[in-house]
Each structure stands twice: as structure tokens, then as C-alpha cells.
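To start, the structure under review is shown below, and the notes come after it.
In this view, the complex is presented without one of its protein chains, the others remaining in place.
Let's turn to chain A:
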Amino acid sequence: MRHLLRRIAFYLAALWASVTINFILPRLMPGDPVQAYVNRLRGQGTITQATLDAIRLQLGVSNDPLWIQYFHYLGNLLRGELGIATSHFPTPVVQVIATDLPWTIGLVGVASIISFLLGTLLGVVVSWKRNSWVDTVVTPLLTFFSAIPYFWLALGLLYIFSFNMGIFPLGGGYDALSDIYPGWNLDFILSVLLHAILPALTVVISSISGWVLGMRNAMVTTLSEDYVLLARAKGLPERRVMFTYAARNAILPNITGLGMSLGFVVGGALLTEMVFSYPGIGFDLLTAIRGFDYSLIQGIFLMIAIAMLTANFLSDIVYALLDPRVRHERG
């Protein structure tokens, strides 16, 4: 319990720090959001200073001293107000994120978990059958796939399976070309699933080898431990030794890794979104940065920070469950 409380205090402090950095960073970028917005309105005839000030107010860019802005910002955060996304004027940041986040979590989140599960399992098998053909073929092959630059792999698969063979659609979150509209109808759900297969496959292929190698190496170390030898000597079934004795101990680093990668999910997968024209947060972030959209940048960074901290917190809990030493703090 004490361990948990200390972790919670730590995460709260980390949250405050990231929120503060989040406030400062965009303001260090060169450029002015109002000027950027006005540039986009070129041809608007004469814009007077009064109009510029009105736009400034509308966009929530104030000329107050930084520390006052900072407290305004904290106050707005607590009320859940993230401001208006100037790059999607006049849509509020919350709405922009809410529109695209489900796509990102659905695709990248699910693909990351599939990749973790498959990869970890494969790592266990490969280490158990070390130096067998599985090990000598699978490990280098996966390393080879993950060494291919992601966009190249994705474009290649898109070219072969979608463009040439026509098995999968060319991109998008669903078939926007026929009269299918988002909602809880079978057409839409099937269409979403079909459109997600290829992007998810690329995410899995490019990330799985990390899990396999991590698990394999941790397993190799664990397998030489005395308690594994003891378990075998006791005559326990091989599967039981493999999973409850070796894998349970070897999985800890991978759990940390999973926490990290789930945290990153919320940031979106920009390259996936680009290649497959998939809706998601990554592209929003790119347009926001290009257009000096401070509110949207801050909103997305905030989501990333919160997701990162939550995922790490969860992996801390799982850690404690898996490893009694952590629970009792007698490591």
C-alpha cells in the first residue's frame, strides 16, 4: 500500500511537470499564431488592428504576462477547456481530439497489444527451443522485417495488396466512397475492420521483433536460474516450468515496455496515417505544429502525457502483482 501511495504522489508530480512544460514549449516556437491565422485569411481586404485584436481574443491568445496566462491555462485545464483549434477553426480542441482519438486507439492500440502478445509468446517459445530451427529462422527473419523502414514496408504492402491485387482498400478509415456513414451499423463496422487490417499488420510487423528479442533474452537469463533447475528436477511438466517459473519472471521488462508503447499510442502513428490516409491524432499534431495551433498542440501533448503516466502506473501495478519483491519493497 505504501508503495502504491508513493507511486501515486510521484505520478501527480510528474503530471504537473508535464503540464507546465506543455505550457512553455509551444511558446518557445518561433512564429505568431495570430499572424499565421491571418496569413490563411489572405485576401480578406484590409484587416484593422481592432480586428486583429478581436481574432487574438477569439483564439484565446492574450498579451497578459506569462505567469497570468499560466494560471489561466491551469484553471481552464481543470475545467476541461482546451480552447479552440485554430487549424480547424472554429472547432474546439476537445472535439478535434474526440473525433480522431477513437481511430488511433482502435488501430494503434489494438495493434500494439496484438504485437505484444504475439511477440512475447513467440519469445518464450523461441528461447525454450533455443538453437532449434525455430530460433535460427524466426529470430533473424523478424529482425530483418523490423529493420525495413516503416514507411517503405507500409507503402510496399499497400502497393502489392491494395494497388495490384486489390484485396484491401487503398486507405481511409472506412469505405467513404459508397453510401456508408459512421454509426452502429453492420456495413460501417465491417468496412472499418477491413480497412484496419493492412495498417494494423504493418504496425505489428514493424514492432513485433522488439518484443520477441526482449522476451527471448530475458528468458535465456532466467532459464539458467537455480529455481528453474529445481522446478525441472521436481519433475514438473515442461509447460508449467516454461510459463509459471521462467516466463513470469522474464516478462517484467516487457511489461515496462508495454506501458511505454501504450503511452505512445495516443500520440498517433503519423506514418501509418500518412500512408493509409487513416484518420488519427498524428496527422492532427502535424497540421497543428505547421499552423502554430498552440491549443491543439497542448491538447494532444496533454493526452500523451496523461496516457503515458496512466500506462506506466498500470504497469507498476502489474509489476507489483507479478513480483512479490516489489509489493513488499524488499527487493
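Simple rule for what comes next: a residue touches a chain if its C-beta (ideal position, glycine included) is under 8 Å from a C-beta of that chain, and two chains touch if they have at least 3 such contacts; residues count from 1.
Going forward, contacts and distances are computed from a predicted model.
**Q** From the names "Exodeoxyribonuclease 7 small subunit", "NADH-quinone oxidoreductase subunit N", "Cysteine desulfurase" or "Peptide/nickel transport system substrate-binding protein", which one matches the UniProt record for the unseen chain?
**A** Going by UniProt, the chain not displayed is called "Peptide/nickel transport system substrate-binding protein".
**Q** Quick one: say which of A:L4, A:I167 or A:I317 touches the chain that got left out.
**A** A:I167
**Q** Going by the contact rule already stated, which one of A:T99, A:S146 or A:T310 would touch the omitted chain in the full complex?
**A** A:T99
**Q** Among A:A14, A:V134 or A:A176, which one is in touch with the chain left out?
**A** For the chain that is not drawn, the touching residue is A:A176.
**Q** Using the touch definition up top, pick the residue from A:S87, A:S115 or A:T222 that touches the left-out chain.
**A** Of all options in A:S87, A:S115 or A:T222, contact with the hidden chain holds for A:S87.
**Q** Any idea which of A:S18, A:N217 or A:S277 touches the chain not displayed?
**A** For the chain that is not drawn, the touching residue is A:S277.
**Q** Residue-wise, where is chain A in contact with the chain that is not depicted?
**A** Here the touching residues of chain A are 30-32, 35-52, 54-55, 58, 85, 87-91, 95-96, 99-100, 121, 125, 155, 158, 162-163, 167-179, 181-182, 187, 190-191, 193-194, 197, 237, 239-240, 242-244, 247-248, 273-279, 283-284, 287, 289-292, 321-322.
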